[in-house]
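All remarks here apply to the structure that follows.
Note that one protein chain of the assembly has been removed; the remaining protein chains are unaltered in position.
Naming follows writing order (A, B and C), and every chain is counted from residue 1.
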Amino acid sequence: MPLRIGIAGVSGYTGVELLRILTAHPGVQVAALAAGQQAGRSLAQVWPGWTGRLDLPLVEVDALAGAGLDAVFLGLPHGVSAAVAPALLDAGVVVVDLGADFRLRDPAVYAAAYGPHPCPQHLPQAVYALPELHREALPGARLLACPGCYPTATAIAGLPLVEAGLADHVVSDCLSGVSGAGRKAGPRNLYCEVQESATAYGLAGSHRHTPEMEQTLGVPVVFTPHLVPMVRGMIATVKVRLLRPVSQAELHALYVERYRHHPAVIVRADPPQSADVRGTAAAHVHVAVDATRGFATAVCAIDNLGKGAAGQAVHAFNLAMGLPETQGLPLVPLLP
Amino acid sequence: MPLRIGIAGVSGYTGVELLRILTAHPGVQVAALAAGQQAGRSLAQVWPGWTGRLDLPLVEVDALAGAGLDAVFLGLPHGVSAAVAPALLDAGVVVVDLGADFRLRDPAVYAAAYGPHPCPQHLPQAVYALPELHREALPGARLLACPGCYPTATAIAGLPLVEAGLADHVVSDCLSGVSGAGRKAGPRNLYCEVQESATAYGLAGSHRHTPEMEQTLGVPVVFTPHLVPMVRGMIATVKVRLLRPVSQAELHALYVERYRHHPAVIVRADPPQSADVRGTAAAHVHVAVDATRGFATAVCAIDNLGKGAAGQAVHAFNLAMGLPETQGLPLVPLLP
Amino acid sequence: MPLRIGIAGVSGYTGVELLRILTAHPGVQVAALAAGQQAGRSLAQVWPGWTGRLDLPLVEVDALAGAGLDAVFLGLPHGVSAAVAPALLDAGVVVVDLGADFRLRDPAVYAAAYGPHPCPQHLPQAVYALPELHREALPGARLLACPGCYPTATAIAGLPLVEAGLADHVVSDCLSGVSGAGRKAGPRNLYCEVQESATAYGLAGSHRHTPEMEQTLGVPVVFTPHLVPMVRGMIATVKVRLLRPVSQAELHALYVERYRHHPAVIVRADPPQSADVRGTAAAHVHVAVDATRGFATAVCAIDNLGKGAAGQAVHAFNLAMGLPETQGLPLVPLLP
Partner (left out) sequence: MPLRIGIAGVSGYTGVELLRILTAHPGVQVAALAAGQQAGRSLAQVWPGWTGRLDLPLVEVDALAGAGLDAVFLGLPHGVSAAVAPALLDAGVVVVDLGADFRLRDPAVYAAAYGPHPCPQHLPQAVYALPELHREALPGARLLACPGCYPTATAIAGLPLVEAGLADHVVSDCLSGVSGAGRKAGPRNLYCEVQESATAYGLAGSHRHTPEMEQTLGVPVVFTPHLVPMVRGMIATVKVRLLRPVSQAELHALYVERYRHHPAVIVRADPPQSADVRGTAAAHVHVAVDATRGFATAVCAIDNLGKGAAGQAVHAFNLAMGLPETQGLPLVPLLP
């Protein structure tokens, strides 16, 4: 019997991607949809592309705790997840949170980036849901804190270097599609301000994802996010000054070995482009050594809404619930 | 036991979309891939996004007839399909041709657009594979001639008006994404020549799809194709001078009734945009009456590689082989 | 001595394009900038790209009448122009209005599209500022009503056919870049809703530009606007059922002759693309005959912010003020 699941925030970009993946997932049944200010409208009004394909009303987020669900995916702004998660957990519902509220273990670090934490008592039970790092901790977890898109791409690129003791800090530059800015209108997502333009922002450690990266990698991260004119997709290039010489062959082998048993990660001999993983929960990664200057550069391509959000959340959910790891996971891209 | 199928032309845009759909189709097994000049290379070399996901060699097209397949999808240039189809048919393989070679019933009409027909003897057995027009003729068909993208969108928009005797000619303007021009480099698909630019071409009846539209609709079609800066997607707006007055409510009801039993077509009360059907085999259609001027305008949105090519081919294949009509068909869009 | 001019609405897309053109115009001095809600801010705050290039404060629109200006360009929403124009005209300032308020001669037609006209007493002195139609009426004009982008492109394409008595109605399909929707956030200009998507809207005579087209062409116009994913640019394709046979050569000659003395219009033997006129006040036009079906199709490419707005306004202003017709006019494109 399929698991009954709910999606909160289905009117947003992450939410509708969750809907696409979960309605095609053979192990689950999408039984409830919630959408804050859009509650009461039909799915077709919010997403005309879904007209005639699914007949579920959009309810209030608060209604999900009493809906007899096995799990709820939260695609909500930070602060809101923390407000609704306790009631769900109390009702015995597994919470898969795609927001920032349960990612940082240390409430003081959270407070510095987002303000006082709304429910620090739940932090200890949260599992940081990066399958390539915490696969052992996921089975049986009741509160999954799914990583942000920038931290995911930076981690996949940088973990092998750091774990091998090759680096004591990393410089990460990420390029993101515009969907990362969400569906609400703002200066960063008006078509004519974004199209045919690239920019860097959140410089010098000011982006909220920096502490999350440092928690995962355990070394200082000099992080620069860039916004580029595309809807989906993300590239992270991680540069490290090598603490000891290493050959190209050794480095490539290190990555192959690190990800051998992780089906979402493909190690490639050439640099990937973000379209290679469009619509998927996969990451493509490549590493190159610059012997002359003593640096290594690792490149990771993900879909910011796939491996960077909805796809990875379903991956972690599968592991948490004891489903086959890749069941229902989109792993082949929409091309071109 | 799943049907064993092959794909010819997998290195092209239509071919790789067929691959994505058919590898997810529960009723088939993709057993062979062919790709003209790319034969001998691996799938990952031709499409790096498929690295690690499918381990099939790319063979010569000629090798497919002897591969023990139930059906072969041909995503090949016109002229090439007609050269390889006979051997496949002789070997008892069902041929699903996505090219132009078997679409036009009259070899003289074909000759005027493409040159002398290479195998006119096979034309009589070909079924024009528009499910919304020829669903009765598809079961058991051995040679499926899948419609072009422009004719598909124009037909879905225009058929109800023409069938109801409301129009004696139609004016069709279609907007196409660039993937319709194929993967070979040319003046119409260089990034810097196409981006931030729109154009009309093939004016005044000179586009090869015009005869196909007139065969389907049975009235003269004044067709203007436009190229717009996007990868996928197509909009057709069909304008007709109404032969008798008709109300908005009647017209809408006419469309609802016409497509009631056709799962790929959604009739909407508002104009669709092409992203509403991105990655799908669906068509969204809307009609509006201009009582003042005595015209009706119908708009159809499809994905030119989905309902306009690969998706519709799989739909027709299902009907031909007796599989459930929507089995394996992508009907919900990738959003945003 | 250069003419002293002001620009109202410089925080909008049309306004900043006026600024670019007029600061490079040798016959004028940009002496005042106004910008409704942005008054009090600096130009660099509103348009960071202008940082360090022009040091003028943004004032209230009402301050322009007393600023000792020779002319003011109004890039304002409809209704607002009509509210500010009278004071400017009373102060002896020439008004170049890029909005809709003075385009329609008949206040009843205006009322049907926009609501009651705010100052019908000024309509008689307004000159519809399409240089290719009203060049004789422009010299000495004090109130210029600049055409909309859709009507401009449709007029340039369709006028020769209608004037020659070849058509009793026209079917116009226009493709527009997104900048036509303005700088305010809305469903039609969020990046992720627009990118990789095309749509039709304002069907069946419901777009406000239809009456303007019919006023200019003098025949019914079946108009369908389309939105395509680019910032600037517009293509109009005008289809007419020919009232008498005409050859391709005759038709081409008709267009060449019609526009021989109009420097903004280039008649071409092949269909133009919108990028050919990017950033310019020019229009490229092409016509083709379909003898089989008895139709002609004319294609016009403009920049919706150039010939469709700011560029054409400066062109008309030159004629009104007795400056050389093409002085300061951008006529060569930014390529690629």
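In this text, a contact is a pair of C-beta atoms (placed from the backbone, for glycine too) under 8 Å apart; a residue touches a chain by one contact, two chains touch by 3 or more.
These numbers were taken from a predicted model, which means no experiment stands behind them.
Visitor: Which of A:A108, A:A200 or A:A253 touches the chain that is not shown?
Guide: Hidden-chain contact among the options goes to A:A200.
Visitor: Among A:L64, A:V231, A:I266 or A:L329, choose the residue that contacts the chain missing from this document, as touch is defined above.
Guide: From the options A:L64, A:V231, A:I266 or A:L329, the contact with the absent chain belongs to A:V231.
Visitor: Identify the residues of chain A touching the omitted chain, counting contacts across the whole complex.
Guide: 169, 171, 173, 175, 177, 192-193, 195-201, 203-206, 220-222, 224, 226-235, 237, 239, 271-276, 278, 286, 288-290, 292-293, 295-297, 299, 301, 336
Visitor: Taking the full complex into account, what residues of chain C touch the chain not shown?
Guide: 13, 16-17, 20, 23-24, 47-54, 179, 183, 195-196, 231-232, 266, 268, 270, 272-273, 275-279, 284, 331-336
Visitor: Kindly note down the residues of chain B that lie in touch with the hidden chain.
Guide: With respect to the unshown chain, the touching residues of chain B are 13, 178-179, 183, 185-186, 189-192, 194-196, 229-231.
To be clear about the criterion, only the chains that are shown with their structure count from here on.
Visitor: Once chain B is fitted to chain C on CA atoms, what angle does the rotation have, in steps of 5 degrees?
Guide: Rotating chain B by 180 degrees superposes it on chain C.
Visitor: Find the geometric centre of each of chain B and chain C from their Cα atoms only, then give the gap between the two centres in Å, rounded to an integer.
Guide: The separation of the two C-alpha centroids amounts to 38 Å.
Visitor: Averaging only over C-alpha atoms, locate the centres of chain A and chain B and give their separation in whole Å.
Guide: 35
Visitor: Please output the residue numbers of chain B that touch at least 2 other chains, ranges allowed.
Guide: 195-196, 231-232, 272-273, 275-276, 278, 336
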